[in-house]
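For reference, the structure is listed below as structure tokens.
For this depiction, one protein chain was excluded, whereas all remaining protein chains were kept in their positions.
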Amino acid sequence: MTRKRYIQAINEALFEEMERDEKVILFGEDVEISMFGDTTGLLKRFGRNRIRNSPICEATLTGMAVGAAASGYRVVLHMMFSNFIYTGFDAIANQMAKLRLMTGGQIKLPITVLAGYGAGSSNAAQHSDTNHALLMQLGGVNVVAPANSADAKGLLKTAIRGDNPTFFMEAVGRGGEMGEVPDEDFTTPFGVASVPHAGSDVTIVSIGTMLKPTFAAVKVLAEQGISAEVVDPRTLVPLDEDGIVRSVQKTGRVVVVDESRDRCSAASHIAAVIADKGFSALKAPIKRVTVPNVCMPYAPNAEAAVLPGADEIIAAVLAVMGR
Amino acid sequence: MTRKRYIQAINEALFEEMERDEKVILFGEDVEISMFGDTTGLLKRFGRNRIRNSPICEATLTGMAVGAAASGYRVVLHMMFSNFIYTGFDAIANQMAKLRLMTGGQIKLPITVLAGYGAGSSNAAQHSDTNHALLMQLGGVNVVAPANSADAKGLLKTAIRGDNPTFFMEAVGRGGEMGEVPDEDFTTPFGVASVPHAGSDVTIVSIGTMLKPTFAAVKVLAEQGISAEVVDPRTLVPLDEDGIVRSVQKTGRVVVVDESRDRCSAASHIAAVIADKGFSALKAPIKRVTVPNVCMPYAPNAEAAVLPGADEIIAAVLAVMGR
Amino acid sequence: MYEQMFLIRCVEEQMSADFHAGNLPGAVHLYIGQEAVAVGVCEHLSDTDKISSTHRGHGHFLAKGGDPKLMMAEVYGKKTGICQGMGGSMHVADFSKGIIGANGIVGAGFAITTGAAWAAQLDGDNKVAVCFFGDGAANQGVFMESLNVSTLWNLPVIFVCEHNTYSEFSPSDTVTAGQISDRASAFGIPVEVVDGNDVVAVWQATKSAVEHARNGSGPAFIEAKTYRIHGHLEAEKLFLGGGPYRSDEEIESWRKKCPLKRFRNDLLSSDAACEAEIDDIETRVHERVEEAVKFAQEGEPADENLVFDLMFLGQKP
Partner (left out) sequence: MYEQMFLIRCVEEQMSADFHAGNLPGAVHLYIGQEAVAVGVCEHLSDTDKISSTHRGHGHFLAKGGDPKLMMAEVYGKKTGICQGMGGSMHVADFSKGIIGANGIVGAGFAITTGAAWAAQLDGDNKVAVCFFGDGAANQGVFMESLNVSTLWNLPVIFVCEHNTYSEFSPSDTVTAGQISDRASAFGIPVEVVDGNDVVAVWQATKSAVEHARNGSGPAFIEAKTYRIHGHLEAEKLFLGGGPYRSDEEIESWRKKCPLKRFRNDLLSSDAACEAEIDDIETRVHERVEEAVKFAQEGEPADENLVFDLMFLGQKP
């Protein structure tokens, strides 16, 4: 194990997978120079046949990814900020998520789309969305949201080696955070939640960027004698429903934390799954800690006010604990 | 009251609102001739200044709607099929849903977007999506899904007179269905669920296209001695959470029916709301009846197999009744 | 080429009859009148070259060597269809023949083909990709975006615009400003504008375009002027009611310019073929169409569980 920055783990995964399979190609706006640091150095190593800057034309980029993948390549498309997914949404929702079915399964679409999401840097409404829930709604694409360096590396490798379109949601504001990463070649399976903190009183299901405030909350709760179990789904499609429900069966209480806007969020869906499959174990209402149904304001104080933090998580846990 | 077809009710609402306020303008692809029948006759009455065919360029149409609305017009944009919302998604998600906040409230955006949704006509994957949940996730747009002629007319009038962007989801396969419509000028308020069928044993929350199979199910259930209450939210943003929870408090059991794909659907969100606010009344798991996480196949038998119908609703109700 | 054209015509006339007899689910957009374009273009392509198509895709499918039996079964919604009944008329595709799909989203083919052309370039074995699209589709911005990328990356792609004077129910000049070919010229792409009802003219224009792309000189553009004889979709009479958007005379005038009649006459008058040969071809085609319909009718219905296997490869949805 070595401690590595989140963004570095991503960069390593790209290097290793491009090394491993020469059919892997990567393109997007300014991937040659790399704004986030995730694609740094790839051009030098792999050359412009496999790493290409594109013009600004997201609608075409997503469609090209489909065309190149259907023609036998493993395509990695970097969309920069997750808000630009909207710009390229047509080929995502109408092609990427549907073409395999529509053609009767004639093709596979090994596509990995990288996009940086999340608020907290005063990037304002058009550069701060957390939109994995939209992608979950589409049905035909996988969605992963790693919360730490090891999962970032392992899930990205699984995505690139996989044969289905996968959105890899980068916690862009967390790129500098360190975490232990295995030294050997490893992949992280899709559809298996992790339990980074075991507990017995309450389950906190927490996604991506929200793990950090969740851990802060767990610490404070422990001081108050509340033992919280943290479940990190890691992949939202496929979703480890059994793993989540298993924890709830143990604790009987649950809070779901998600940086999505509340309505039709991943948190809503996870709550719905628990209210169905885990109902018999429930001792209290299922609380969601999410962004209210607004877009991100620019001013740091206003942004902080709508972004869920440890305080909101603690309050929700106390509520389901009946305190 | 007069019995009218659903599509005719929409057509009348457009006529009356354009008559009422000359700032109302309507555009989109082939709105002059009208494929669905909702815009039939408008050109003749109001002329090409106010009714305009556009080229096929959804990305620009949604942006134009924002520009024209911010400049003082009440804009009605017809997107034809709801799948084409994806094509014009950028200006919806990044502009329409955000511009008012980003400008500090300098503008209002009176925009009504019409789109036909739903499967059942073998239109295959790219012409059958039910995607109101995606729009609900955005936070900055209203979403209405009328299930009958009266609500279609009343909600469309409210949308056009309103000052916020609203997606009006037309149940395109239900255009021919008849329903009683008030003869006088009326509007239907946003955020008020209706209870088209009262009952005491179980609540069925049902949306848009799903009301028809729901009524069929209710009839069968009644024969089996089960009294189901049907709640139609009518508007998904704003959502009448209290109205829904009130019914659940009465019955203690609930099934949510939605033509969305299951993950992060309106059904998921409504279930989540109930699992929070209505928890204490719940006697059984909350079941969702939705489309599985797939896109619509073409073959009529395959399509029917994934589309929720009365049978699935009955099965879900029996499950929550413990039968 | 005549056989191909005649095959497309007969298959589609059959479909039209089938549709109006209520045998086909879903929407059907027919290519009748435009056959010379697909056939003239595809004559230069092999199975490893790729084409993308539109909602009006039967002609492209057949011209590129797709099997009429498999297509017919698809449109009938059968398990034996080329997409196992999952796609239908708007989504016929056969990747083994380089037919990467008809598409129900107007303009979707631009980017997909550009991506396929990138793959062809990387493969380095002189394959090309052809994007068929309508005049209405040329108003989608992805057209310009794809022209830009393919010029910059020097991709082996040929854009073939079938200008049939209507974009759905709108006369083209009400929704399309200027000449579409000028939009491609703006990127320095070589363009040719041809009579799309003249299969030989299409063939010739394509010859140079394909050579250009194959020898690594980058994208090329062809605009073929043509006309669709049937409605935008077969069902249009049902819902457009009393609102015709074009005159019977107009349709009649284009019927006279029928690409099949024209090519037939050319073949006969130039002695390239004699009546008997053509009769043979036509008989053969009629047999193939009958066979296709039979195949479609006898096919098992689509498998209802298949959808769960096909959304993802090796993963449940």
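Here the chain labels run A, B and C in written order, and each chain numbers its own residues starting at 1.
Quick note on the criterion: a residue touches a chain if its C-beta (ideal position, glycine included) is under 8 Å from a C-beta of that chain, and two chains touch if they have at least 3 such contacts.
Please read all numbers here as calculations on a predicted model, not as lab measurements.
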Residue of C:T80, C:N148, C:N197 or C:T226 touching the missing chain in the full complex: C:N148
Chain not shown: contacting residue from B:G28, B:G116 or B:G140: B:G140
Chain not shown: contacting residue from B:G63, B:G173 or B:P285: B:G63
Positions on chain B contacted by the hidden chain, ascending: 25, 49, 52, 54-55, 57, 59-73, 75, 90-91, 94-95, 99-108, 139-140, 142, 163-164, 190, 238
For chain C, the residues touching the chain missing from this view: 139-145, 147-148, 151-152, 174-179, 182-183, 185-188
Residues from chain A at the interface with the omitted partner, ascending: 29-30, 32-37, 40, 53-57, 59-60, 83-84, 87, 121-127, 292-295, 297-302, 305-306
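Heads up, the rule we're going with is that only the chains that are shown with their structure count from here on.
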Identity of the chain that, by mean CA position, is farthest from chain B: C
Chain B and chain C, separation of their C-alpha mean positions in angstrom: 35
Chain centre separation (chain A, chain B; CA means) in Å: 29
Residues within chain B bordering two or more other chains: 59, 83, 87, 124-126, 293-295, 297-298
Chain C residues counted as touching two or more neighbouring chains: 83, 85-87, 91, 103-105, 141, 306-307, 311, 317
